[in-house]
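The complex appears here without one of its protein chains, the remainder shown in place.
Let's turn to chain A:
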Amino acid sequence: MTSVLYDVPGPKAKVRARVISWITGIVVLALLAYTGLTLWQKGMWDPTRWDIFNDPLVWAVLLHGLVVVLQSALVATVLALLLGMVFALLRMSSHRVIRIPTTIGLEFFRGMPVLLMMLFILLAFPGVSAFWAVVSALAVYNGAIIGEALRSGVVALPKGQREAGLAIGLRPLQARLQIEFPQAFRNMLPIIVAQIVVLLKDTALGYIVGQVALIREGELLAEFVGRQQYFFSIFLVMLAMYLAINLTISTIARQLAKRRGFTVSKVVADESMSAAT
């Protein structure tokens, strides 16, 4: 689109653009270098702040935290997908008695913070561990969102799909599960994968309700070896771990969106915005 907005740049304009690009690039790099230098003056790159990472035990603790994160995310994803299907079915039910309460319930789940839901499950059901409070809150919240995605995927299908199913003698539920859901799921896959990235990020909320996962492990580790001296480096390592996983899944999501072609990718751009935060 940029090329439509102005004439194709001539040699002079090209040179100018390149000069501006270099100058701003240098400014940005200078800012980064300044930050790095300031950190260096504070001794943040000093070997004494990083030597703990020679200790395999430190890695064991952090990787254990990472495993808990992945475990929570995996269990929550599976449950969210199942719940999403159930929610979508109920929401599209032909009985008003089922449809209307579900719609209200889903609206409720989507409108309140996941963090609040975690606290709610933790306190309202005594005996539930922090792990399951985090996992079930994530499952319900993301299930509500995936259910909505699935429903809009079904709505977007041509009517003939369902009618053909019914015409060959499938029951309504069969038509939903065997004809409509597989197609809707495939069309909405990019949105669903994007939502899984969100779910993975939201596992970090467990930190606030007392689940011992990566961030809490890192903090405890820092308390143990000296917070003032080591927390900065531990923080950077935790950040790198989260980024590595999320960027991988985000890339997959983008590839899927690209393969789905133009029409859906526009939906994805909008929908993932509402979900992704």
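Observations
Throughout what follows, contacts are C-beta pairs under 8 Å (C-beta built on N, C-alpha and C of every residue); 3 or more make two chains touch, one makes a residue touch a chain; residues count from 1.
Basically, contacts and distances are computed from a predicted model.
This figure omits one chain of the complex; the name its UniProt record holds, of "Carbon-monoxide dehydrogenase medium subunit", "Cytochrome P450", "Amino acid ABC transporter permease" or "Tryptophan synthase alpha chain", is "Amino acid ABC transporter permease".
The omitted chain makes contact with just one of the residues A:L63, A:I98, A:L115 or A:V128: A:L115.
Touch with the chain omitted from the figure is made, among A:A130, A:I196 or A:I215, by A:I215. From the options A:V197, A:L221 or A:L256, the residue with contact to the unseen chain in the full assembly is A:V197.
Considering the complete assembly, chain A touches the hidden chain via residues 1-2, 4-6, 9, 17, 20-22, 24-25, 28, 39, 42, 44, 107-108, 111-116, 119-120, 123-124, 197, 201-205, 207-208, 215, 227-228, 231-232, 235, 238-239, 242-243, 246-247, 250, 266, 269-270, 273-274, 276-277.
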